[in-house]
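All protein chains but one are shown at their positions in the complex.
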Amino acid sequence: MLYRENGQFKTSYAADLALFPIAQDRWAMWALVAIAFVAVPWLASDYTFRAVLIPFLILSLAAIGLNVLVGYCGQISLGTGAFMAVGAYAAFNLQVRIEGMPLILSLIGGGLAATVCGVLFGLPSLRIRGLYLAVATLAAQFFIDWFTNRVKWVTNDSPSGSVSVGPLQVFGFDVSSPVQKYLLCLTLVAVLALAAKNLVRGAIGREWMAMRDMDVAAAVIGIRPVYAKLSAFAVSSFIVGVAGALWAFVHLGAWEPAAFGIDKSFQLLFMIIIGGLGSIAGSFLGAAFIVLLPLLLNHLPHWLGLPISTGTASQLEHMIFGALIVFFLIVEPHGLAKLWSTARQKLRLWPFPH
Amino acid sequence: ANEQFIPLLVYRTGQFAPLGIPWGDGKQDYLKLINARDGGVNGVKLAFEECETAYDAAKGVECYERLKTKGGGASGFDTQSTGITFAVTDKAFVDKVVVETPGYGLSASADGSVFEWNFPLLGTYWTAADVMLQDIAKKEGGSLKGKKIALVYHDSPYGKEPIALLQRRSAAEGFEVQLYPVTPPGVEQKSVWLQIRQARPDYVLFWSAGVMTPAGIREAQASGFPREKMYAIWWAGSDHDVKDIGAGAKGYNAITLHNSSARDRVHEDLKKFVYDKGQGTGAATEIGALAHTRGMMIAMLQVEAIRAAQEKYGKGKVMTPEQVRWGFENLNLTADKLKALGFGEVMRPVQTSCSNHMGTDWARIVQWDGAKWNLASDWYQSDKTHIDPMVKEAAAKYAKDKNLKPRSCS
Amino acid sequence: MEAIAESAPPLAATPKAALPPALLDVNGIEVIYHHVILVLKGVSLQVPEGSVVALLGGNGAGKTTTLRAVSNLLAGERGEVTKGRIELRGERIEKLSPAQLVQRGVVQVMEGRHCFAHLTIEDNLLTGAYARKDGKAAVAETLEKVYAYFPRLKTRRSSQAAYTSGGEQQMCAIGRALMANPKMVLLDEPSMGLAPQIVEEVFQIVQDLNRKERVTFLLAEQNTHIALRYADHGYILENGRVVMDGAAAELRENEDVQEFYLGMGREEGGERKNFRDAKSYKRRKRWLA
Amino acid sequence: MSSKTSTAAGEVILDVQHISLRFGGVKALSDISFNVREHEIRAIIGPNGAGKSSMLNCINGVYTPQEGQITFRGQTFSHMNSRQVAEMGVARTFQNLALFKGMSVLDNLMTGRNLRMKSPLLLQALRWGPALKEEIAQREAVERIIDFLEIQAFRKTPVGQLPYGLQKRVDLGRALAMEPSVLLLDEPMAGMNVEEKQDMCRFILDVNDEFGTTIVLIEHDIGVVMDLCDRVVVLDYGKKIGDGTPAEVRANPEVIRAYLGTDAAPPAAAPRATSPVTPPLADQRAAA
Partner (left out) sequence: MGFFLETVFGGLMAGMLYALVALGFVLIFKASGVFNFAQGAMVLFAALAMARFSEWFPQWFGFESLILANLLALIASVACMIVVAWLVERLALRGLVNQPAITLLMATLGISYFLDGAGQLLFGSATYKIDVGLPKDPMFVLENTFPGGLLLNKEDLYSALIAALLVATLTLFFQKTRTGRALRAVADDHQAAQSIGIPLARIWVIVWAVGGVVALVAGIIWGSKLGVQFSISMVALKAFPVVILGGLTSVPGAIVGGLIIGVGEKLSEIYLGPTVGGGIENWFAYVLALGFLLVRPQGLFGDKIIDRV
């Protein structure tokens, strides 16, 4: 009975409004933060940083952004990749065109550019709903794919259309080693995730969820659909844009438009569904799942010493991946986050069954 | 362990698998052959591990990160993909590992003074386009003036690479370039070929990949564009690209880095030492297929770089990535050496240097006769008057963007 | 406080010897939603062939859950029966699919209507006959019968169900179930949202079918007045347990039932209490004391 | 009771004039006029499909009537805009439960207060200063309503998992959270047993008394209507067939024909005159 909230009374609404009202959760969270900021940089290998942690963090961020839109506001989007691309290319342009532009400002600029785009492509959502809206976001996806490919200034006249960024610096510090990159991502992700969490549990978050669950009723209690939907698009694309810029700058370093193709959009959608729609923690869990699973499946034959060819392994990986997704959806359609909270619920009652 | 580690980035799944599979098989087969026949390089066995990229840049980066330090350091990445090459090039500078991109990659990386770690051996898309134009000019009686040349290309950095060169040469030589991008994957090309039917270019250069190739040939057939007037880049000119179309592709031209149809001693050795022992990576019928031979050739270049490094840094030792880089930079495969290696019929001599990371750029045209590829031209070398300055310019720009100080090669 | 002695403890709800053999026998079922929320804590009840049995109880007592457990519709709500047995004519039915149950003549009218929004009223009704094998003519006949029961449906037959009023949808849902020509109907709050006249009619229909065609009914109902008027037997559910059961007439005489379910003040001698006079929000029921 | 009748004679706050609403061929409402006075409890009754819900939908801008206009506090509209209506202090509940299913009870009620929450997005993201203060202040108000409706135990439960009857209560709570001056209730007591109906009646009466809220109520339980309401409108097939005090309406032969039926009425309540007068407020509190 380690996990109990007995004896913890909330004496003010402020306390009840706290992020983690239960003390054990609070401690666990602080421990997690400490591990992430202190222990991990000591312990992890370069490979872990570059191939696991950094992509995990950045994709988590993008997933949070998408979750705001899909999970909280209920607007299906298949164009996340495109908004990441906008963030990446905008940040790139700021970086190369403005001498001495601080990296952080470029990243934020990327986010803002994505915001503008997001709102623009969000406009149809005022009229089009559900799966039909997917077409608007797909239009964004394909249009921006094309745009970044075709319009020369976007890539600073790179003849091949692929671009790369120079060495990174934040507040005069070099960000070149994997640890530094990791810490940069971690800080940004932590800040933005907290901000996103605050939004979704605040007034605006409730407006989004209200739009998602029952838009007519939302209108009747005075929520403006235009504002609610477009603000969701804006916030979502901002976060996604920053994630895109990070993905390009920190993870890839050099990229072509295909890095932000429709596959990326699907991948992110997977993350939030597996992780849990309408859950910030779920975005992290989903990203972890999607990043780690293929690596795991990839290593599995090696560990087991099975002599299967790369091709076969990769087909099997596809199959297992697909099967696991279906499996998870069946076990818990609300995703890993829900699974986790159910487990917690049980833990709270443990050792009594109900 | 006394083993030299070679990472093998491959794609055996996804869109480009038909090309990726024989290519990957070829690479692996050659390494197996060296181990089986020669017991490695001067006694140093070759260890290798494949990593599946599915032609995806992010996956490629992961593979690169995973394998770059393995076995004391990777002896060079043949990424098999332009996108992955872009993504790992910057990292390679920092990590100090070689990226070898025979026949693909950044055209500018031929300049070794800037791109210390990149080796676009045997040719780039600029040299390829140049050679195609030379062949066309030859057919047209020496001059391209007034001709219309269309480029139908995979709308990606890969497909766009040749544009710069084409435009430069068209300005200089007075022919017209028409550009037709095809959005990947390129399953539907009707509008492109209708436009071509209307614009009636004299030739079509075909920078295609994957399903775009058969779709394009079919559409050319359906819209009545003569296949003899099509010139495909080497990645769109393998057996699997045209085999199923058969007679429909008759006359289709492709450029190649090597004598594709040649069967050389290396093929026999491979059969004898590897396939006959049941160790072959793919099906025995694949031996001699264009993409497979190309894979072997790429692996051979890598092995020879290691051998060259050993000559300098100590025979029978495992080379560090930096030593391998030296080997790549000081390759000198003369005709005799190639012959000894069993590649005498397959390719022409290569010699690299500090400033020239491409080594050589011999290429020739082959033509599909409905059942097999036949040689349709002699060897060409690209015309350096346009390409060299372009490489210099682009490399300089890259160095500036990255705050790199080019080394001096003299 | 005398009521305690009178009301049987939950588990003592054993079949009464006097009753005919049960068509449906629910024995000590436990239902859990989402793997953690325990809702039914050992509910047992019997529905004799040809009877009308009412399930009464407040909000959240578990009436709907009981009906879902019987008709095997829990899976879609992520609930499951974890203990106990459900038997239909002696056959265990927990593992059957809802469709197989319909083939055995058991049809449920779900709470909250659940009409097929895009289908017209008539198509809604016709789908109700999907499982029937007795030919078009018979179906058409039942359709006419349903229209006769609910003339309002006939006037709205060609509108999409989503665009009909709440009451019309309720009629549609009931009519749709009748189209299956069932032997047993599980009715979940049939009176909800219906005008009083229609409510009366619905129960008349229930009685009619019950008497003439020996259709068995298990109904969950909040309108205790009318439910006890038409039912033979009643079960009262509180908090996932059966707290009382008995013949309808008996229940009507029970003081607690009168006060809490029929809204009759004792002082006024069986008169209905004025709604204005309800004083406090929370009064304890004796059996929970 | 006496206090009631005096306030019921308040100003006309909502005046519906000649409203007609058609859906394709279906005439949901034809030429309906009636008014609602400040502080009264007004009922709309009628058989199924009579157009009662549609009437409410017209009032708060979900439907746009083809003809007619609505005057609210002196302002006349031919089409109501939902947001505007909400800002003017009209709240409503829905017949088919239009709760936000994925949100907790608390959040559902909090949405009702969204009109009052004005801090900018950025502050909300920081959850700092005015934003946090505002959140806490509104939370307090909502907690009062939660206490009032006695749904404390379900505060954090997603409403989708609540039983139907409780959902209805939450629906009412959300409307109350808006602190409306006019409350439109669409069958708030459907799916409740008598005990719960009594509770619900109590809530309605208290809201009406304590906050002076005007209430428009659709209900099929005639007992409730007769006991609670000051005036009743009767609709049938989109037409108004009766309007007046409960007693008048009850005696109206057309209403009896179309809706009440001759014997379908529930057992008569103790005659109003003899029923005790509404206990004073203090009394109720003590009981609560």
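Should a chain be cited, it is by its letter among A, B, C and D, assigned in written order, with residues numbered from 1 in that chain.
The rule is simple: contacts are C-beta pairs under 8 Å (C-beta built on N, C-alpha and C of every residue); 3 or more make two chains touch, one makes a residue touch a chain.
Note that the structure is a prediction, hence the values are computed from the model and not measured.
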From A:A134, A:L194, A:L300 or A:L347, residue that would touch the chain that is not displayed: A:A134
Given A:V52, A:V86, A:M214 or A:A287, the one touching the chain that is not displayed: A:M214
Touch criterion as defined above, residue of B:K96, B:H240, B:K271 or B:K317 at the omitted chain: B:H240
Residues from chain A at the interface with the omitted partner, ascending: 70, 76, 124, 127-132, 134-136, 138-139, 142-143, 145-146, 149-151, 214, 216-217, 220, 262, 266, 269-270, 273-274, 277, 311-312, 314-326, 329-330, 333
Interface residues of chain B (partner: the chain not displayed): 12-15, 17-18, 21, 155, 179-183, 185, 187-188, 190-192, 194-195, 197-198, 210-211, 214-215, 218, 221-224, 240-241, 243-245, 248
Where the missing chain touches chain C, by residue: 71, 73, 75-77, 97-103, 107-110, 114-119, 123-124, 126-128, 130-131, 160, 162-163, 176-177, 179-180
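Everything that follows uses one rule, which is that only the chains that are shown with their structure count from here on.
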Chain at the geometric heart of the assembly (C-alpha centres): A
Top-ranked pair of chains - ranking by C-beta pairs in contact: C-D
Length of the line joining the C-alpha centres of chain A and chain C, rounded to whole Å: 47
Gap in Å, rounded to a whole number, between the CA centres of chain B and chain A: 37
Inter-centroid spacing, chain D versus chain B (mean Cα positions, whole Å): 75
Shared interface positions of chain A, touching two or more other chains: none
In chain C, residues with contacts to at least two other chains: 34
Interfacial residue positions of chain A with respect to chain D in the complex: 13-14, 16-17, 195-196, 198-199, 202-204, 206-207, 209-210, 212-214, 216-224, 231, 235, 278
Residue ranges of chain A touching chain C (in the complex, touch as defined): 342, 345-346, 349, 354
Chain A-touching residues of chain C, taken from the complex the two chains share: 32, 34-36, 38
